[in-house]
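The complex appears here minus one protein chain, its other protein chains still in place.
Note that the chains are named A, B, C and D in the order they appear, and that numbering of residues resets to 1 at the start of each chain.
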Amino acid sequence: MLILSSEKTDNPARIERTYYLISENIRIDGREREDYRPMEIETDVVSHAFGSSRLRLANTDVLVAVKIEVDAPYPERPLEGKLEFFVDCSANATPEFEGRGGEELAVELSNCLSSAYRSEEVFNLKKLCIMKGRKCWKLYVDILLLEVGGNLFDAVSIAVKAALWNTQIPKIKSINVDGSNIDIQVCDDIFSCTKLDVTGAPLMVTVCKIGDKCIVDPNAAEEQCSVGAVVVAVSRGNICTISQTGTGSFHPDTFKSCLILGISVAQRLEDSLTETLGEIKANQDVGFLK
Amino acid sequence: MDEQFRILHPIKYYRDHINNHIRPDGRELNKFRPVLVNIGSINTSDGSALAKVGDTTVICGIKAELCSPKVESPDQGFLIPNVELPPLCSSKFKPGPPSEEAQVVTQLLADIVKNSKCFDLKQLCICHEKLVWCLFADLICISYDGSLMDACVIALMGALKSVQLPLVDYDPAIDNKLVNEEQKNFVNIQGIPICTTFSMFDKNILYDPTQEEENLSSCTFNVVLMEDKLCSVHKPGGTPISEQNLMECIEVSKQRTNTICELIDIALKKNKT
Amino acid sequence: MEKQNLICLPGQRLSLCDKTHTSGKGTYDRRGYIYSNISGIVDVVIKDGIKILEVHSPGLQTIVPAQGDVVTAQISIITQQYCKCYIKCIGDKILRRHFKAILRREDIKATEKDKIDVYKSFKPGDIILARVLPITEAHNYQLSTAENELGVAVAYSEHGHPMIPISWTEMQCIKTYVKEPRKVAKLIPENIHEDLIARLSETTTKV
Amino acid sequence: MPVDHKRINAPESAVPYKLFTKLNTESLKEQYQKAIRDGIRVDGRKPSEHRKIFLKTGIVAHAKGSAYIEQGNTKVVTSVFDPREIPNRTDYCLKGEIYCEFKFAPFSCPKRRLHQQDSQEKECSAIMKKALEAVVCREEFPNFQVDVYALVLHNDGSALSAAVTAAGVALASAGIPMFDIITSSTLAIQGEHSLFDPNFREELLSEIAIEKEHGVVILCVTSTHQQISHFHQTGNLQLNTITQSIDTLHNTCKEIVPVVQKCLVKSVLSVISES
Partner (left out) sequence: MPQKIQMRLASNRVDTSVVINRDIPAIYTPGQIISNQNEFLRGHGTYEENGQLKASVAGVREKVDILISVRPLKSRYHGKVGDVVVGRIIEVQQKRWKVNTNSILDSVLLISSVNLPGGELRRRSAEDEHMMRKYLQEGDLISAEVQSVYSDGSLSLHTRSLKYGKLGQGVLVKVFPSLIKISKTHFHNLSIGVSLILGTNGFIWICPIINNTEENVGGFVQNLEEVVPKSIRATMARIRNCILALAQSKVMLFDSSITYAYEESTKYTLAELLLPEVMADVALSTQQKLILSETE
């Protein structure tokens, strides 16, 4: 039997790692610590989804689609709709995801997203209520990782926000209640849809610690060399989730400076995203296979 | 040095001890380990108990829920015992679905409760054919060191004794339930079955064996008694035992049953005050 | 408290790390200080005028076999090329969890490597002393008995009786006097406790 | 749902009776005001007061190390086992791994928990793993994994923090080489109220947006080197609030250290006296 050469992501040796340590403010690709790589975004890429987006950040490629269903709200939260994240780590993205390899990352990503979107201040699920305690909209946000080239959390959060921005929720024409049966009529007119309010939807920024310096938007090699990172989810200038990835530990002061850096980068990301999404004209015909 | 010998040749190590009529943990062959019972320390459950037999610790928590009865037994509720042997309690168990041993113990425990008739499921009926109580008795082994069944039975019975169920107003016409948590009643227990485990090593009978003893012995069996009456003897394979030996074990179990019942009663009183 | 019973806990700073103080077992150094790794008792070993700080855990230490360790192992399977065994002790420290190891044919003896026969060197159940070779594969320790002091320490004959060594290559059953071939170890107290061998080799009086 | 043949199954229609008790008509705001009245919490504590901690080692007989923690009503058992082979892993790795499994007992919470790990438990396992990885000297056991299990017997808030602290003690008592002692603490924030070591109800109420600022913060810190080994936050908080909470939680974690030290010294002494 032939054992094919593995394509697993490189694990740089100690000597190479030394080079990645940045004493001077210049990274291997010439960026400074706070610089972001250019990215490319598009929305409305999946025709049968209610909303979708695709983001390419250097080698990281993410596709997000939003699906909507009518569901019954949780008994303890009768006034709220539902929002669920599902991350699929396709083995296409990296050979490490083969079998159950991507499961841990998928759980980490979806947990981080759902905890970032949990607060009512961030994303108001009450807007998704159709009828108190009986019917509500349920949003399924499916995230497909097409390629992994570092900085997944940031890329996913941007793509999710763009997909939710793009999502159209059908208008309800009438609700008929007959005992325990509820009949919901949806407007046929495809143009009479409501858009979601995503101004508070969080953007996540990974602040990566390499040596004793912190950088944003690490590429895959930088991630390998880093001992740990802080993921800061920011919504309207407030922090809605902080999580740590990797195995390293932080000094409290370093940690605080990471948070400050995270917030400022999130603001810049937010500005760019709003500007870019604003450029999208209706019914623009672009497929990502172009 | 002693420990090395134990690991390299455990059977010989044991044989040397047994020949001197003493077990490695310092007990004589016919001595039980101390038993400890603690009832009702977990107030998120409707009834709970912790049982310690030597270094074996089992905790049981009972949660009550409402459901409709089975069609074939419209006036009976449910008592669902499940024994969990998590990897936490011993390196013997791996994460994942219940091990074979956990399944066997669960089934055995369910059989003991059913066959001894110590708990009448009819008392769990709220409304004939419509609404009954379902008691989830979850037993978790925290520390595993042999004679697991003994600890499980004690924990389950202790927890059952402490279960208090609220009153339920049920209107079958409109399927409306109202639970009154202010008024709670204890459930009735007809008797307390007690299990005692024995092991055979060479031709000696070891009372209340530890995990190591169970592993090395040629057969392990347990005897369940309820108030001087024999409920069941469970001897899954292994070397045969003589009738005389069995009778002796049953006799010993009888004495132990009484002391353990007293222990449960004391623990229960302690909990109430 | 006596001086030698100085208890320390993980992360406890023990001393400066300088020319006269270095970190030994159970300690680590970071930013010029020596810290404890485990909870146990502090021990200072003086060697060549340098104080080596060590911490010893009183109970069972958590260790894994490392290159160069002499271990006690029990043979489980033998084939023509190698035998598989389980490492049960490292030095005099016993392991709760046994590690799988493999002893290749060419590592059994130091000389006449091409004449080695695995079947004439070990039998399943034998307790051997062996040295751990460098670890090349994860999950599989490689052992070597290519030293005089290494090889079979305790063995039982076909009939289950203990055997005693009569030469470098043979052991004899004390009951049946049958001789069986083995790669016999010259036991030195450093590697194994004499009493242990005595206890393992004595016959049990049947009840 | 597939039938679980390995357990005794209950009727599927079973529902908790708590759903049919008299409805609580109070608004969330009123409920929160009840939970903290005039700066005193329901259990009589001040907002910054930590519950008493009881720690004990060696309660799981056949584990390499184990610890039991009682923090108010919250009770957690943790155990640690000898290094073992990493399953499904054949390539050489220089650092050992830590496998964590965090589980709520079915009867530990107001709502019955299922036997399989749910997503919350998986998240807690991941947090525990990350927190502990930073303190264990993993290069001492390359190619192996150390299993750490935590079982919550009774969840009355701050269960994850209690589990991390106890797991640290269990690891140390197992003789696993560690860089440091680890302690953890939780903070529940709602508006201007910051409640240390929240109980179950306080934790639940802080997850919901009653005020603009709310959230739950968990901090795990190593004692000597003062490093944050893990930090987790949910809700919606301002940067200032978070930086402040880091400082205050750090102090709380420091206060727990003596309890941990005492417990560990005790366990060392008991082993010495035995041998």
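Note that in this section contacts are C-beta pairs under 8 Å (C-beta built on N, C-alpha and C of every residue); 3 or more make two chains touch, one makes a residue touch a chain.
Predicted, not measured: the structure shown is a model, and the values here were computed from it.
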- Query: Looking at the whole complex, which visible chains does the left-out chain touch?
  - Reply: A, C, D
- Residues of chain A (touch criterion as defined above) contacting the omitted chain: 2-6, 10-16, 18-19, 23-24, 26-32, 34-42, 54, 56, 221, 264-265, 268-269, 271-273, 275-276, 279-280, 284, 286, 288, 290
- Note on the structure: Where chain C meets the left-out chain, the residues are 67, 133-134, 136-137
- Message: Across the whole complex, list the residues on chain D that are touched by the chain not included here.
- Response: 91-92, 94
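Quick note on the criterion: only the chains that are shown with their structure count from here on.
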- Message: What's the farthest chain from chain A if centres are computed as the mean of the Cα atoms?
- Response: C
- Query: Most central chain by CA mean?
  - Reply: D
- Expressed in whole Å, how far the mean CA point of chain A lies from that of chain B is 49
- Task: Scan chain C for residues touching two or more other chains and write them down.
- Result: 95-97
- Message: I need the residues of chain B touching at least two other chains; which ones are they?
- Response: 91
- Task: Name the graph shape formed by the protein chains and their touching pairs; answer line, ring, star, complete or other.
- Result: other
- Task: Throw together a list of every chain pair that touches.
- Result: A-D, B-C, B-D, C-D
- List of chain C residues in touch with chain B within their complex: 72, 74, 88-89, 92, 94-97, 127, 154, 193, 195-196, 199-200, 204-205, 207
- Query: For chain D, which residues are in contact with chain B within the complex?
  - Reply: 6-11, 13-18, 20-22, 59-63, 66, 73, 75, 77-79, 81-82, 101, 103, 105-110, 112, 115, 147, 149-151, 153-156
- Task: Sort out for me which residues of chain C touch chain D in the complex.
- Result: 5, 7, 9-13, 26, 28, 30, 35, 37-41, 57-62, 64, 95-97, 100, 135-139
